[in-house]
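With one protein chain removed, the remaining protein chains of the complex are shown where they sit.
All chains are identified by letter, namely A and B, in their written order; residue positions are counted from 1 within each chain.
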Amino acid sequence: MSNSGKKIKYKSQSRSRRVSLGVTYLILIILSVIWLIPLLWIVLSAFRCQYHPDGTFIGTVTSDYFPKYVGLKNFKDLFSMTFAGVPNAFGKWVLNTLIIAIVCCIISTFLVLSVGYCMSKLKFKLRKPFMNISMIIGLFPSFMSMIAIYFLLKSIGLTGNPEHPEYSIIGLILAYSAGAGLGFQIAKGFFDVIPNALVESAKLDGCTSFKIFRQIILPLAKPIIIYQALMSFTGPWMDFIFAKVIIGADNPRYWTVSVGLYSMLFSAFADKNLFTQFAAGCVIVAIPIVTLFMFLQKYYVEGVTAGAVKG
Amino acid sequence: MSSKTKVPKKNKLSLPERIGKAFSNFGKRFVDGSLGTKLSHFIFGAGNFYHKQYIKGFLFLVIQVAILAFMILCPEVNGTPYGWKALRNLSLKYATEGSEFDPVLGFVSFNSDCKLMVLFGFVTIAVVAIYFLVWNMNIQSSYKADMDKKIGKKPTTFTEDLKELLDRKFHVLMLTPTCIAATVFTLLPTIFMISLAFSTYNQQFMNENGTNLFHWNGLENFKAVFTGEGILGFEIRNRFLPVLSWTFIWAIFATLTCYFGGIILALLINKKGLKGKKFFRTIFILTIAVPQFISLLAVRNLLGEYGPINSLLMNIGATTQPIGFLGLKPGDSESLAKFMVIMINMWVGIPYTMLMTSGILMNIPADLYEAGRVDGASTTKMFFKITLPYVIFITTPYLISSFVGNMNAFNSIFLLTGGGPTYTGYAAGGTDLLVTWLYKVTIDQGWYNTGAVIGIFTFLITATITLVTYRRSKAYNEEDTFQ
Partner (left out) sequence: MKKLTAILLMLAMVVSLFSACGLTDPNATATPAQNNNSQADPGNTNPTQNNNTNATTAGSVTPVPIQGTIRLWVGDESAEFYQKICNQYVQDHPDFGYEIEVKGMDTGSVAGTITNDPSAAADIYTVAHDNIGKLVSTQCAKPITDQALIDQVLADNPASFQNVIYSTVGGKQYLCGVPYISQALFLYYNKALVTDEQAKTFEGLQEAAKAAGTKAITVTGDDGFNMSFALLATKASDHSTTVKIYQGAEAVAGGSKGTSNCQGDDTVAIVRWLQAFAADPNGFKWASPDGWDADLNKENKGVLAVIGGAWHYNTAKAALGETNLGIAMIPTFTLTAEATEGLSGVSAGDVYRGGTFADCKCFMINAYSDQTKYVKEQELIRYLSSKEVQNQSYLEVLNVPAYVGAADFIKQCYDEGKVTESQYNLAAMQVSMAEWGIPQPFLTGTLNTYYYSKNGPAVFRAMIDKTKYPTTGDTILAETESVAGIRKGLYLIEYLWMHGVNPKSFPATLPDPA
């Protein structure tokens, strides 16, 4: 009696569970579709053919979501495009950005880690003031200092230098990574969780601070290193404001890929129906970044959580 | 060890006492110090040479020579000098009008570039500050060698100094690059921009003699905000409150929608028995991974006048005219544009919270639920009584930081609506946040003084919010409890 009653209860429970699971699947699938629609639109646009097979022009901004004709022409055009007098501009932009991103990634990660470690594990006089000042400075939007940074960099010849336009890449790297150390909060949050006892016992064993940092802290800090590296690597691919001012509108040869893509849509150069090539460029930029994210997802989550959830 | 005992002692001194002590220290060092230390007051590194610390002494000396040369020779950039002339120029009283023209040679002289005068003035002040810092370090270093000698120790060698840097002074080694970089590329530029709030620097409304000349005008700009005079007063007085209130509304809605949306999404994905968790998570993470200027411009295109969505709506007869979802044309609905940016922001923002809460949800102690189940609580009840409070408790700091982050959500507005719909006669449009308004006013229009005034107001507001919440947060007050 009681046995069978229990069974029925189990059954109904599992049924209601199945129903709720079904509903969950449904909601998630609907949401996934919503999430993918705009991104798929870019991908589809990248493959959209601007020309009818008979050779007539169809137009770029068209109202149908799915293209009538698809092909790889946009990608070909993109890589062979001469933009603002720069032949094969897109490949050069990608290369510039890659160089900038890699160097920035190394410098910024190093700065953030060192500041985060100091703030978390070392005790010294100016610790609290430093934390407060860095937080206050961080409240001013960075473009406010853009003009000043331009002229400071110009003073040391790293931008607005017609003889050596390539120097502005160094200038941009400086501008990007200079402020990085001030964004130490997440790293500090991470280091805070590493028990102090570990550091203290190492100290008693006669380890120098440097040794502790290198041999104890750094091996433990792999997630935060990867998180920081990921963040500072992706930064240069996304910024389109600073880069244009520092590299200069007259140096399209040294633009980063985001400045180039943005200009393809929003400047007089754009009077050329470049939307589908823009989309192709977006896909090419997005692929490596998305792949990186997918592989390093775990660390990304750890990083975000370390910075945000510290109790 | 020693630092631990010293620090609290020092903290007990009041400020005047500390200043007094610092001065008596200077006096004491000069009187008590060796000949080398005395000389160090005038020639950097003299004391170190005296103590045979040649490398160190040489380094000090090079710095002194370099800075003095910098101050005396006044190198010029764009015709504006650094050095002592820059300090003099900071008053802007020496700005001169040029534009004499020699038909054979071209220009003979240009107008002074006041913005560079101000900027270089601040840089020079920083250099002077560094000079005195190094001056003090050099005396201190020599004096310490004196003291070491007195107690019979050998003055430290250069190698010992370097070793010290890797140990007790490790923080100096680690922080110096950031300090220098942040001073040059963040602090100085920020001070420069703020100072323009007290000037007449407005590129578009300069006098007819050229746009490089301006002068300090004290608090006039702030007065103008209240009287509404001039372009600065007109813009700020009429647009500040609407922009500010929208910034707050936006920040509140953007934060809450993404926050709760993210929690719900995390709950859905982490539901027991659900297959393909990783697959779903990957889809949602796409919006974080794809650069915003790509994803947001895609949305803007989708919603454009000839985009697929408008054409769909027109095909099914829902509307006869394309709808201006994003307020890109004057006359488009402001409320619709505001609604749309909040919705689109959810698309970008929800995955962040989802990622974060996923981890937390899995870490909720199972016995909490067990206890709930024993009490016969329903799933919904358990969600509201256990899950939600737990998550909120843990993520409060994130909530605060994302609120401040949303107040400064430049991309979401700039790339979607561009601040539109625009209002005739004003820089600030209907969906402009303080931060995008600031961008338009300074970078697009060149009204630098107006931008600086808005910047100061904005700063006061965000700083207050941040400081109040941050100081109350556990992260600040109970920093050491974990350690």
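Rule of thumb we're sticking to: a contact is a pair of C-beta atoms (placed from the backbone, for glycine too) under 8 Å apart; a residue touches a chain by one contact, two chains touch by 3 or more.
Bear in mind the structure is a predicted one, so any value in this text is a computation, not a measurement.
Participant: Among B:Ala95, B:Leu173 or B:Leu336, which residue is in touch with the absent chain?
Facilitator: Of all options in B:Ala95, B:Leu173 or B:Leu336, contact with the hidden chain holds for B:Leu173.
Participant: Which of B:Gly20, B:Gly331, B:Pro365 or B:Pro389 touches the chain that is not shown?
Facilitator: Residue touching the absent chain, from the options given: B:Gly331.
Participant: Which of these touches the unseen chain: A:Gly160, A:Pro223, A:Pro236 or A:Gly303?
Facilitator: A:Gly160
Participant: Which residue from B:Asn111, B:Thr282 or B:Thr469 sits in contact with the chain not drawn here?
Facilitator: Per the contact definition at the top, the residue touching the missing chain is B:Asn111.
Participant: Go through subunit B and note every residue touching the omitted chain.
Facilitator: 56, 59-60, 62-63, 66-67, 69-70, 75-79, 82, 98-111, 127, 130, 134, 137, 140-141, 144, 156, 160-162, 164-165, 169, 172-173, 176-177, 179-180, 184, 203-205, 207-212, 228, 231, 234, 238, 304-307, 324, 328-331, 423-426
Participant: Spell out, residue by residue, where the missing chain touches subunit A.
Facilitator: 56-63, 84-85, 150-151, 154-157, 160-163, 248-250, 263, 267-269, 271-273
One rule holds for everything that comes next: only the chains that are shown with their structure count from here on.
Participant: What part of subunit A is in contact with subunit B in the complex they form?
Facilitator: Going by the criterion above, the answer is residues 17, 20-21, 24-25, 27-28, 31-32, 34-39, 41-42, 45, 61-65, 111, 114-115, 117-118, 122-125, 130, 134-137, 139-141, 143-149, 151-152, 154-155, 174-175, 177-182, 189, 192-193, 195-196, 208-211, 213, 234, 237-238, 240-241, 258, 261-262, 265, 275, 282, 285-286, 289-290, 292-294, 297, 300-301, 304-305, 307-311.
Participant: Quick check on the complex: what are the subunit B residues that touch subunit A?
Facilitator: Residues 3-4, 7, 10, 77-78, 82, 115-116, 119, 123, 163, 166-168, 170-171, 173-175, 177-178, 181-182, 184-190, 192-193, 265, 268-269, 271, 273-274, 280-295, 297-299, 301-302, 304, 306-308, 310-311, 347, 352, 355-356, 358-360, 394-395, 397-398, 401-402, 404, 408, 410, 435, 438-439, 442-443, 451, 455, 459, 462-463, 466, 470, 474-475, 479, 482-483 of subunit B touch subunit A in their complex.
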